[in-house]
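A protein chain is absent from this complex, but the other protein chains hold their places.
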């Protein structure tokens, strides 16, 4: 079950080769191979990575200006997908063209629109501000999953797993799983989803917090994880911690982080995962930026191991039912929302 | 086609980690992943290796006493399969439980019952006595097959293959294939199957026999292979050889061996194989025990190579018919018996 009329991240902008580079970039989204070109004029173009003639991937052809020439029989397509040269063919048929996809670049995430191009509205892009804001610093990350994207959504919708999957990394305390999150519906233009607020009171200072702020020995913090998880699969999170004796609105001694993470289905059984966690640019140095990145990679590999094992168990017996529990509130709401929008896209 | 109301070996007892060990043991039987715990009280427990909540394998969680805690969201199950702790959930639903399976330990084989627990009767366990008898010595073996279990049953039901598959190892003479075995029906409580008696007269002494008995040069033996092959897939065999001039009931100069082998379907296309061949404890030393084990491993790899090639041929053309021959008597009877019991388990 996939939505089509929505924006999916296809790449970090730095992944797309320069306009002058001979290297061609291709990534598969919703089962469709897509070639992404950086145009000489500075924008981007996304073409179906499949020549209309004999279906060879254009990405193993060659770039010629803002065009790409198929490496099999030499058909050349412009950035609008139209075939503009075909060796040995005097009159090129109108139908000799490949599909193109609307693209939008926002804060270093390059989004592709997989549905009706007429509906591609940049107003629907999520607010991944910390990916490109001088006040914030991060190192961008990417992981590939060999599991369906919904299983990864489930994971991000229930942070109680931090206490177990990430017991020795991000989590460290069962207090996270014990805390009851508040779950709200998010319902706005381009922001349908759920908002999860999880507060954990009176816990020790995590070691890397001390690289942003100094705290007395034995200081206890009130920590928070407040995120929106928006269709089709984007997490936007404020998290942080504040000395327990400070007033709730007093952030002078608080640590604050912002994270943007998003999931894009590659195929029915594989997923792209783009992520970052940002710290304030004026708190912490490059070593902290790298350290946060490395700890995310370590933790997200823990998630991937768990979800891959879960997926194997599901494949072994696809009929085995899951048992809904109160901790599943956010993921149940999200799956319902997804099902509603998918049904709205494909009315029977 | 699998029987469910019967005992399958899931492990040698030494494979199951000690009660104090953090290591968790899991093996799949009839397509169901099963976690086996050695309890602190000394017995065993077998739980469905799939959390009832989101289907993650419990075996990648952690042991807590006689309980196991899921590594995803922290649900904790006791040895009876009941969820006894769930972080963030004040009242645990009654339905939060995983399936358990009856187990029985007999002579170092740990058996699991895959069908109706009410029918799990230890009287139905096969008599694998030589796996744990001070009068006999062996080294236990295990092999994994990527073929359906019935193809391995077929192999064990017709020893004429010893002359060809094991020409240079166990077999060595076409006399084995030439001999006509006597085939009888075994029909008793927990012992439905066939009994195969194959006698081979006047053949040379196999080299390793001389490590149990001394024989004059040129001594000829009458050899025998007498085994029951019982549902669902257990071979219990007496074999040996006696100087040709000794009376049939005079075993004073005979070599005697006993072998226990059993097959457990892992999935439709893969199989667990547990085996040993025992020699009298007072005949032969540890080097003989090891030598017998090594020659079994060598020979059973020959079988596996052959059966795997046979299986590939069957997969290439699943419609190709087999041609029944007189030498297939035992396997035809066994397959018929299996089909009857399977039909009795699942009446239409």
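Chains: A and B, in written order; residue numbering restarts at 1 for each.
Note that in this section a residue touches a chain if its C-beta (ideal position, glycine included) is under 8 Å from a C-beta of that chain, and two chains touch if they have at least 3 such contacts.
Owing to the predicted nature of the structure, the values given are computational and were not obtained by experimental measurement.
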Given that one chain is not shown, which residue among B:16, B:83, B:165 or B:257 touches it? B:165
One chain isn't shown here. Among A:19, A:89, A:175 or A:323, which residue touches it? A:89
Which listed residue, B:14, B:252 or B:316, touches the chain dropped from view? B:316
Just one of B:226, B:306 or B:342 touches the chain that is missing; which is it? B:306
Provide the residue numbers of chain B that touch the chain removed from this figure. 154, 158, 160-161, 163-165, 174, 177-180, 305-306, 309-310, 312-314, 316-317, 320, 322-323, 325-327
Touching the absent chain: which residues on chain A qualify? 28, 31-33, 49-50, 52-57, 60-61, 69-74, 86-89, 93, 95-96, 267
